[in-house]
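And now, chain A:
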Amino acid sequence: MRISYVLTTIFLLCTVRAADIVCPATPPYPPCCVSSEFWSGGWIYISSVAMITIILLLSVVYMLSKIFVKHEWEIWIKDEAYQILISIVLIITLVIVLSAICNVFTTLAGNDPFLIAHNYLNSLIWDKTLNMATNTFQYSVLCQLLAAFRTQIGPVALGVGFNQNAGLRAVAVCFDFIYALTAGISASLMVQDIGLSIIQAFAFRIMLPIGIIFRIFPFFRKAGGFLIALSLGLYIVYPLCFVMNKMVVDSIVSGISLPALETYAEPFLLAVISPFMPIALIGLYTIMNQLAFLLPQALFLPTLNLVITLTFIKNAARVLSQNFAEAY
Partner candidate 1 sequence: MNILRKALLCMVLLALLLSGCVVNSDGTMAVSPACSSGTVSSGFQTMWESWQGIAFLAGSTVFIISILAYTLGYALMHRKVIMWAKEQMQEACLSMVIVLFVIGLVSFLCSLDLRTLGMEVSCICTDPAEVYPACTTGTSCNFVNVGYGMLMEMYKNIMGGFLTVTAIQSLLSALSTTTYGYAPGGVGFVVSPLGALGDIATSLRDGMIVLMTSAILTLTQMILLKMTESLFVILFPIGIILRSFGASRGFGGGLIAIALGLFLFYPLMVVLFYGSVLGSIQADYSSMTTSLQGQGLDASNSNWFGGLLWPVAGFIGKAMVGAIFIPILMFMVLIAFIKGLSTALGEEVDASNLTRLI
Partner candidate 2 sequence: MLINGGFGMLLSIALSDISGGIFLGGWETAALTALMISFGIIAIAFAIGIGFGYRELEEWAKNEMYEIFISGLIVGTLIALINIIFGISINLAGGNPFSIALSKVSSMIVETNGQFLTLLLYNIYIGALSTLKFAFFIPIPILPPPLPTVIVIRIGSYVTPWAGLSSLMMGLDAIFNVLGLMIAALLVEQVLLTFIQVAFLKYFLPLGILMRTFPITRVAGGTLIAIAIGAYIVYPLAIIYGWNVYNQFKATSTPGNPGNAMEHMFFAPISWNIHDTTNVLASILKNFIIISIMFFLSAVITLSSIRSLAGALGGDPDLFGLARLI
C-alpha cells in the first residue's frame, strides 16, 4: 500500500511538472519548453503510429519465426520489444528530468539563460567592439590629417620646410591594424549571437521531438540518441556556458588595473618631436587595453564553450544510444 502511495506522489509530481514543460501554442515560449505539437496531435500522433507499426512488425516476425522455427528471430524480437520499453521509459524520465534541470539552471542564472547570453553578446558587440572600432577609425583619420601639416620657413625656393608630425602616419597604421582586428572580432561575436537564436528556435521545438521519434525506430536508435544529446547540449549547456562567461568576466573586471601611459615612458620626449604625438599615443594605449579585454571574450571563451558543449554532446550521445542490452 505504501508503495502505491509513493508512486502516486511521484506521478503527481510529474504531472505538476509536466504542465509547464510544454510550450504554449503561441510564442513567447517560456525557457526549456518542449514544442506543444508534442501533445496537440503532432509528435504524439506520429510516435504512437510508429509504436503501433513496430509492434505490428514484431508480431509478424514472431509469427514467421514460429512458422519457420527460426530461433534467432525470436531473440531479436524479444530484444526489440525490450528496446522499445527502454525508449519509452527513457523519454518519460527525460521529459521530467528536463524541466527540473531547466528550472534549476534558470533560477541559478537568475533569468532565462538565452536572454542573458543575448544581452551579454549584444553588449559585447555594440557597446564594446563596434564603438571601439569607430573610435579607432576616427583616431586614424585625425592622425593622417595632422601628419600632413607642414611648416615652411622662408619661401620654398630659399627656405626650409618639414612635416613635424610625419611620425603620426605610423601611429595611424597601428590604428588601422587594430580596426581590422576589431572588425574580425565583431563578425565572430555576431555569428555566435545568431547561432544562439537559431538554437533557441530549433533545438527543443524541432530537434528533440525528432530525436525521440528516431529513438523508437529500431534502426535509427543511434541517430535518435545523438539527436537528443545534440538538442540537450545546444539548448541547455551552450547558453549556460555564456552565463558562465558573463560571471567570469564580471568577477575579474575589478581585479585588473593598469598604470597610466606615463609610467612606461621615461623617454617621454615624444612631445619634443611633435606636440600631437602624446595625445595620439594615449588614445592608442587606451584602445589597446580595451582590445586586450575583448580578445579573451571573443576568442578564448567561445572556444571553451564549444569544447564543453561538444564534450557533453559526445558523452550524452554515448549514454543515450546505449541499448542497455547487458542489463537484463
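One rule holds for everything that comes next: contacts are C-beta pairs under 8 Å (C-beta built on N, C-alpha and C of every residue); 3 or more make two chains touch, one makes a residue touch a chain; residues count from 1.
Candidate selection criterion: all candidates are chains of the complex that A comes from, given by their letters.
The structure presented is a predicted model; accordingly, all values stated were derived computationally and were not measured.
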Contact partner of chain A within the complex, picked from 1 or 2: candidate 1
Which residues, counting only chain A, touch candidate 1 once they are in their complex? 2-3, 6, 9-10, 100, 103-104, 107-111, 150, 154-171, 173-174, 177-178, 244, 247-252, 254-259, 261, 263-270, 273-274, 277, 281, 284-285, 288-289, 291-293, 295-296, 300-301, 303-304, 306-308, 310-312, 314-316, 318-319, 326-327
